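Removed: one protein chain of the complex. Kept in place: all other protein chains.
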Amino acid sequence: MSAPREWAGRRLGAVPGGADDGDGTFRVVGKAMPRVDAVAKVTGTTVYADDLSFPGTLHCVLLRSPRPHARIRSIDVQEAAGLPGVVAVLTGAAMPTRFGVSPSSEEEQALAADKVRYVGEPVAAVAARDEATAREACKMIHVDYELLEPVTSIDRALEVPMDEPIHASSRDSNIHRLAAVEFGDVEEGFAASDHVREDVFFYEGSNHLAMEEHSATAIFSDGQLTVWSSTQSPHSVHRALSSVVGLPMGHVRVVATPHGGGFGGKVDPCAHEIVVAKLAMITGRPVKCTLTREEVFYNHRGRHPVLMWVRTGVTRDGRIRAMHFRTALDGGAHGSLGAATTYYTGALQPATYDLPAYRFEGCRVFTNKAPCGPKRGHGTPQPRFALELHLDKLAEDLGMDPVELRRRNYVRPNSRTVNGLRITSCAIEKVTDEVLAASGYSRRERREGHGQGFAVSAYLCGAGTPMYLNRMPHSEVALKVDRGGVTVFCGATDIGQGSDSVLATLVAEELGLERSDVRLVTGDTGLTPVDLGSYSSRVTFMAGNAAIEAARKMRTTLAAAAAEHSGGRPAEMTVAGGRIGPLSFEEAVAAAEELYGTLGSVGSYAPPPGISTSKYRGSAVGPSPAFSFSAAVVDLDADRVSGEVRVNKVWIAHDIGRALNPVLVRGQVEGGVYMGLGEALMEAQAYRNGLLHHPSVLEYKTPLSSDMPEIEYLIVEQPDPEGPYGAKEVGQGPLLPVVPAVVSAIHDALGVWVDEVPVTPDKILRALDARARGNDPRTGPRAFPKIPYPPCEKVAIPDAATAAV
Amino acid sequence: MLRLRVNGETHETLAESSETLLEILRERLGLTGTKHGCEVGECGACTVLLDGAPVLACLVLPDQIEGAEVTTVEGLADGSALHPLQEAFVALGASQCGYCTAGMLLSAKALLDEQPDPTRDEIRAALAGNVCRCTGYASIVDAVAQAARTLQGAR
Partner (left out) sequence: MLRLPRFSYLRPASLAEAVAMLADHGAQSSVIAGGTDLLPKMKRRQVQPAVLVGIAHLEALSHLETTASGAAEIGASRTLTSVLKDAGLAHHQPGYAQAAGLVSTPALRNTGTVGGNLCVDTRCNYYDMTEDWRTASGSCLKTGGELCRLASSSPRCWAISSSDTAPIAVALGATAVVAGPEGERDVPVASLYRDDGNAHLALGRGEILTRLRLPAPDGWRSSYVKLRRRSSMDFPLAGAAVALKIDRGVVEGCRLVLGAVASQPVELSDLVHGLVGQRLDEEAIEEVASGASRLAKPLDNADLSYVWRKRMVKEIVARAFRQAAMSEVAAVV
C-alpha cells in the first residue's frame, strides 16, 4: 500500500517532549496511513447490516402513524395476519416496557400502544417471507385513531395544551426540560458594562442523512438473542433490548456492523432494533428490518431547531463582563438525548471565552414532530452560531475588529471556566493566528458582493459523564497476545471515522509492531469489553487511553519474559521494530507463554474527577477531559440581486493535540467543514402542516461535489497532557465555526445580517429589501418567547486555586 | 430466465420483470458491494456501469440489462491487484464510512475511461450525482486526480 502522495493540508507546531514523524521516535503514530478497512471498502467486500443474510430470514416492515398526535383506540391485525406469507404481526401491547437512550427520558415504546406522537411513529410490525409481503400486510392493519390537536412549534408548545400534553410525564404542559443556572453575578456584570447588546437567532433542525439506511437483523437461539445493527452505540442497544424484551444482559449480544455513516443518527436504540429482536423470539427465525430513506427521516434524532436570545455586556475596550444566554429547543416527540442537548446549548460558551459572569436558561419542548437528538456537535453548533455572530455585532457596535474582540476574551490554557470546566491544552490563539495568516483575512480584498467571515469554537473530547449514572469505566480494552498474534478487543464502534485504525495504531506503537500486525475485534457486546459508543468525540481519547493502558501492561509482561529468557533486565528490553530486547516479538511471546501461561491484559478509561468542580443541575453536561479548538475563515461571493451565495474557499485550523493519523484527520476536518456548509446554506428538517417538507435525498438539500469549495486545513499539534500520545478530538469540532463564519462573510459581503440558518437566497434578499426600505437590514427571528424558567440556581465561581490543574 | 453479464461472468437467474438491477445484484447474485441509499435515483450509492456508462441500478429493469455488460465494484480490481482508483481511494482516505464508495468509484472510472486527464471541475461534475456525507468530497476529487495520473503514467 502506498502512502498518500497528495497531502494538501499542513501540520503545524512543534511537538514538545516528543517527536514528529521524521525523527523516528514514533513508528506508527503520526504517520499518514490508510484506514485498516480501506481495501475492504473499495472492493465492496465490507459487510454492512443490510448486506447480511441468514438462511430462513423473515423480513420485517413497520407500520407507521399517519397522524401527528392521536390516541390509539384499537389496532386490528387480523386481516394482515391472514395474508399468505405473513408469519407474525406485532403491536405495542406485546412490548409495554418503555425505553430511551437516556434514563432521564425513557418514554418511548418500540411500537406505540396508547397514542402516537408524530407522523412516522411505529405502531405495528409484520414479519413475512419477503419485504413486499410484509409491506402489503401493513396496509391490512387497521388502526383506529382518535385525533388530538397537534403541536408543531415552540410557541404552540409553550401554550396550555389544547387536548392533552404530548407526554403525560410533562404534567399539564409540553415543556420537557427547563434549565436555569447563574455563575457569578450577571446583573452586576451588566451594570459594570459600558455597552450591552441583545440579539435573537434561530438555527433550523437538520437530519444526519447518513448514506446507509438503518438496518438490523436478530436471531434468537438457545435462549440467546443476537442482534446485528448499524448502531453507533451497541452498549445502548444492549441495555434497551435487555430491558424491553426481558432478557438478562448476559443473554443478549449486540454486534455493531460496519457502518454506513452515523453523525449521531444511530446513537439511540431504535424501534426496529427492538422489534426484530422480539419477532425473532416469537418466530424462532432470523428477522431483518431495513428502513427506507423516508423512515430514516422519521426516526430522525437529528439537530434540534433552537431559538436563542443572548445579551452581553462589554467594556469599552472589549472585555466581556457578563453574558445571559437563553435557548428554546424544539425537541420533537420524544426525549432522546434532549435533556443533555438542552444543557449543551449553554455549556460551551465559556469554553472559548472567559466570561466573568454567565447566566444560562434553557428550555426543551415536546412537539408532534420526529424526535430530535444528537447530531455532530450535539447542541453546540446552534449556540456557537448565535454567540459568534453576536460577538461580530458587538465588535461593530464598539468599532472594534471582531477578531480582536474575541482575542481579548479568549480562555487560557490550564484554567477553569466560570461554569467549572477544566481547560488544559488550548491552542485557541494558535488556530486563530494560523487561519488568519493563511486566509489573509485582515487584508482581504474589498469588492462588491465579496466577503470573509471568521469564527472560533471549542468541542469536547468525550462526555465526562456517562449517559446513565454509574462509576464504571467509559471504555474498556482487552488484549490477547499469543503465538497466534495480537488481537485488540474493544466495544468501540467504527462508524467511518476510523476508530479501528486508531486503536490498531496505538497498540502497534506500544508493542513495537506494524499496524498490520494488530487484529481488531470491536463493537460486539458478546466479545468485547464495554465501550459506551461512538458519540461526543470520545473514542480516540477514551478507548485510545484504555488501549494504551492494556498495551503497556502487555509490553511489561513481554519485556519481563524477554529479560528472563535472555538473562537481561526488563528495563533493557527495548520494544521496537518487531523486537523485544534481543528477541523477536514472536520469540518474546513464546517465552511469556512458557513462563506465565495465557497472556492477556486489560485497560480502561474513566475521566479524572477534576474535570469539573462545580455541581449544579446540568453540571454533568460539558465537562470533558480535554477540549479541541477550531477557527475558520470563509470566503464567499454573495449576489446582491439574486441572493445566491458561492463559497469560494474555507480555511480551517484545528487544535488536535496530535494527529495520530493525518489521513483520518483530514477526512474528519473536511467532512466537518462540508457538513457545516450544508447546515449554513441548505440543510433543513423542515415541516409544513405538521408533515415533513423534504423526506427524500433529492429534496433534503445537501451540497454536492460540484457545490463544494476548496478547503485548506491547518492541523495544529500541541499535545494534550492526558490525550493518547497527546491526541484530541477532530470528529465534531471543525463543523462548529464554519456556520457562523459563513453568515459573517455574507454580512461582510452585503452589509446585512441573516440571523438564522440555513441562509437561503430569499432570506438575503429580504434583508436587503429591509435595508432599502430603511428598516433593520436583517432577516431573522424577531423575538424570543416568554418561557417559565425556574429561578436561577446560583453557582459560585470556581476557586482560583482549582484553576491550577 | 434472465441472462446477464456481470464483471465478465455470465449469469442466468430468475428475475421478476419488476425487479431492478439493484435487487438482482444484491439479492439474486449476492453482489452486495452495490449499495442503496434511496432506491429512487437520488443518492448515487447504487451506481454501476452498464456497457461502460454509469447508471443507477435502482432504476434499471431486466430488459435493459439483457445482453449488456454490467460492471460493479466487485469487478474493478484485477484479482488481488487494486485498480488505480481503488489504490488512490485507499491511500488518500477517500473512503470513510465507505457506503458511497462503490458508486463513486464507478462514476470515476467512467470519467477516466472517457477523459483520461480531467480537470478538478470535470471530476466534481462527473461525481455530482453521488452523495457523500463523510468526506466533503475533497479527498475523493484528489483520489480521482491521482488515479488519472497513475493511469496516464501506465499508458
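By letter and in written order, the chains are A and B; residue numbering begins at 1 in each of them.
Note that contacts are C-beta pairs under 8 Å (C-beta built on N, C-alpha and C of every residue); 3 or more make two chains touch, one makes a residue touch a chain.
Remember, it's a predicted structure, so these values are computed and weren't measured experimentally.
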item	value
Of A:37, A:108 or A:131, the one touching the omitted chain in the full complex	A:131
Touch with the omitted chain, as defined above, among A:79, A:294, A:433 or A:587	A:294
Residue among B:47, B:71 or B:139 touching the omitted chain	B:47
Positions on chain B contacted by the hidden chain, ascending	16-20, 22-23, 36, 38-42, 44, 47, 50, 53-56, 58-64, 107, 110, 125-126, 128-129
Contact footprint on chain A, counting only the chain that is left out	50, 64, 66-67, 119-120, 131-132, 213, 290, 292-294, 641-643, 682, 689, 691-693, 695-696, 698-699, 701, 703-704, 706-707, 760-762, 765
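Keep this in mind: only the chains that are shown with their structure count from here on.
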item	value
Centre distance in Å when chain A and chain B are each reduced to the mean of their C-alpha atoms	30
Chain B residues within the chain A interface of the complex	26, 31-40, 42-43, 45, 72-74, 76-77, 82, 86-87, 89-93, 95-102, 105, 121, 123-125, 127-142, 145-146
Chain A to chain B touching residues, read off their complex	1-6, 8, 34-35, 37-48, 50-51, 208-213, 258-263, 292-293, 495-498, 663-664, 666-667, 670-675, 696-698, 702, 704-706, 708, 710-711
